[in-house]
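Sharing a structure, written as structure tokens. Questions coming.
Of the protein chains in this complex, one is absent; all others appear in place.
Going in written order, the chains are labelled A and B, and every chain counts its residues from 1.
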Amino acid sequence: MKTESRLEKVLASGALAVTSECGPPRGAVPDKVKEKAEMLRGCVDVVNVTDNQTAMVRMSSWGASVIIKQMGMDPVLQMVTRDRNRLAMQADIIGAYSLGINTMLCLSGDHPHFGDHPQAANVYDLDSVQLIQTVVKMRDEGKFQGGKDIDHPPKMFVGAAANPFADPFELRVMRLAKKVKAGVDFIQTQCIYNLDKFETWMKGVCQRGLHEKVYILAGITPMKSAGMARYMKNRVPGMDVPDDVVKRMESVPKEQQPEEGIKIAVESIQRLKEVKGVAGFHIMAIEWEEKVREIVEKAGLLPRPEL
Amino acid sequence: MTDAFEPEIVAFCCHYCAYTAADMAGSKRISYPPNVKIIRVPCTGKVDAIHIMRAFEKGADGVYVAGCLEGDCHFKTGNIRAAHRVRRVQALLEEIGMEGGRVEMITMSAGMGERFAQTAREFTEKIRALGPSPIRDAIRQSGRRAAG
Partner (left out) sequence: MITAVRKSIEEIIACVSPYDRILLVGCNECVSVCSVGGRKEVALLSSALHMHFLKQGKTMDIREMTLERQCDPEYVEELVNYMDGADAVLSMACGCGVQTIAARYREKPVFPAVNTTFMGASERQGVWSERCQGCGDCVLGITGGICPIARCSKRLMNGPCGGSTKGKCEIDANIDCAWQLIWDRLKALGLEKRIEDIMEAKDWRTSRDGGPRTITREDLAS
């Protein structure tokens, strides 16, 4: 075991891991974090806490992570390289670790263009691959990125994202290989609606033996409506929603669409459970946290392992 | 108002089309307003933005550039370049608070004597409606100041 991370323990036990996420509020309302996290208690192993998601200012990821930690749950500190340079990021990693946070996710983050501060400087001192390298070096070598020794290095279980659907597709396995080479421990993928394409990607991943070097959690986002399906298909960069999924959502009356969305999510998990290399699921129910338990339960992933 | 406003208009006319059309209008005795002062150019592509600006600086109330029909330019794309420059001057005039409509690009062929006269009439009327260029007035007043 490299760390104390609950996620690492679950994955190492061979069980399918279940993770979910919590987007912190846009204001000083700690109760909002608690409310969301409470809905996830007992049905997921760890809770990702997003970092200024979609480039909008929110309660900091580590602030909200500490709240979740205090509730006796396990947060995954998300960190984007967009907002901070390497000094600030390493400082935050040490700070978060000192407060009991031992799992994190390294991301490049959405461009400020998408958010509510498009005027902001776009830092990108490091990119996601370099952030992985940085955290792994802090943990395994006990050294800062700049090379100096750390007094009591933070031991983070290190994750990253992968999008099997972004272009160019042929590069997607190689890009994962690169993150593995950088030392990443686990991967959470982009939401999967095109299961065939995901399976093709996984095949490529397994051919290279990457699934033995990194735990891959398949991303699942239930859709609330046909409108949301169309929006994801047409508007969200790097998202692949096949026509038949949109059609299926449209085929039922509006009031039944949420239920249909849940059904699709559950069916997807059932199918993906059988795919070689899938080590668990990352369920991103955006502003719909109350449905996570239902999905996890219907997918046969309850109870969560006690450690 | 004692004197009616008589606009001063400068027309940059391409030798291969508009200028010949003006000639034809003359020989056919089709009348057009004397307000229009023609400057012959070998191609409207030769008319630079600064030439148009200088005309305004010297007090012209309106300027138009008359070139060949699209696709007929003797030098292939001179008239298209001229049209771009006219747009640029229009924007520049607007930026200093003058009507962009005081400058225009017009196209015709050499045989269109009637069209030449007609556009000259129409443009003159358009400028008459816009009124005198603020620059013309300003020049007169600054001259007066200098003299006084």
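Points worth noting:
Here, a contact is a pair of C-beta atoms (placed from the backbone, for glycine too) under 8 Å apart; a residue touches a chain by one contact, two chains touch by 3 or more.
Owing to the predicted nature of the structure, the values given are computational and were not obtained by experimental measurement.
Shown chains touched by the hidden chain across the complete assembly: A, B. Screening A:Ser5, A:Ser65, A:Gln190 or A:Ser268 for touch with the missing chain picks out A:Gln190.
The residue from A:Leu7, A:Val47, A:Val129 or A:Met156 that touches the chain not shown here is A:Val129.
The hidden chain makes contact, of the residues B:Glu6, B:Asp48, B:Glu70 or B:Glu125, with B:Asp48.
Counting over the whole complex, subunit A has residues 82, 86, 108-111, 113-114, 122, 124-130, 133-134, 145, 161-163, 166-168, 171, 174-175, 177-178, 181-182, 190, 237-238 touching the chain that is not drawn.
Contacts to the hidden chain, counted on subunit B, fall at residues 48-50, 53-54, 56-57, 92, 95-98, 134-135, 138-139, 141-142.
Following the convention adopted for this analysis, only the chains that are shown with their structure count from here on.
Look at where the CA atoms of subunit A average out and do the same for subunit B: the two points lie 65 Å apart.
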